[in-house]
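One structure is given below, represented as structure tokens, and several questions about it will come after.
Note that this complex is displayed minus one protein chain, with the remaining chains in position.
Moving on, here comes chain A:
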Amino acid sequence: MNTDDDVKQKDPSRAVVIAISHDAVFDLKEEQEPKAPAAASGVLNPGPGFPFVKAVQRVNEKLVEKNPNETLLFDVILLSSKDRPKSQSEVANSIKHYGLEITRLCFCNNENFTSVLRSNKVKLFLSTNTDYITKAQDTGVPAALLYGQRGTATLDQLRVLFIGDSLGFSEDTTDRPKDEDTGEDQLQSVQLTQSSLEDLVALIGEMRRKFGRENSPLCACLMTVCSPRNVCVRALKRLRAWGLEVDEAFCLAGAPQSRLLAHIQPHILYDHGLQYTLDVPALS
């Protein structure tokens, strides 16, 4: 694990650690024609997760502005594959070049990345790869999809979207749709992630409260995709009970998701099991 000496390390007891795969932050497509000329030699072009990192940085800045001794901050770490030494130095260079506030670079591979998540006390894992997201969720780490077309996401405000269809079901798990695979393992993983999700939501809620209603650098949204309005209201109340008052809420009741998502432009989309995000366009 490499720590970047130039970036101040966060207080581990309070920081909200977010792990993001380096190939989501930077454009690493060496095999194909580069989409745009490199920013400088040895520096990579921004990838789909780049706006997210910048937006998180702005939240931290604003938090520190309010309280220079603030310990409740986002702590972004990068997960990097061991296999490509060339890209490792490019990643380090690029982080410096863009002034990204990334405290650690962790090396792992496909098999052990979930244990890396646990050892780093990661509260949220972000990826554009739905398999990795599901894998992380299965081991109890909340994981979300990085959303967004390049160049359109805002850098000024971190926008987090929760898909509430499963949040809005009542505690009794017999409530869930019968066609979902409700094996014992599945139920256990849902319950496991549920408590970590609660923690994450509480922390985001706490951060959100430090800002006013308007001009907040952090914005939380809720969307229910195919459930009726009362499920959406239950999800609102549940998030509230966990400590987060969302700013924006959308109940689609079956209306197509993608047009609305394109307008909402969240940076990250949290949907347990990725059951309700079938409409989302592929990212890379």
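Here, a contact is a pair of C-beta atoms (placed from the backbone, for glycine too) under 8 Å apart; a residue touches a chain by one contact, two chains touch by 3 or more; residues count from 1.
The rule we apply is simple: contacts and distances are computed from a predicted model.
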*Pick, from "Proteasome subunit beta", "ARMC7 protein", "5'-nucleotidase, cytosolic IAa" or "tRNA (adenine(58)-N(1))-methyltransferase non-catalytic subunit TRM6", the protein name that UniProt gives for the chain of this complex that is not shown.*
"5'-nucleotidase, cytosolic IAa"
*Sort through A:R58, A:K121, A:K210 or A:R234 and give me the one touching the missing partner chain.*
A:R234
_Touching the hidden chain in the complete assembly: which of A:L72, A:A92, A:L192 or A:L260 does that?_
A:L260
*Which residues does chain A use to touch the chain missing from this display?*
165, 169-170, 175, 177, 212-214, 219, 221-222, 226-234, 236-237, 245-256, 259-260, 262-263
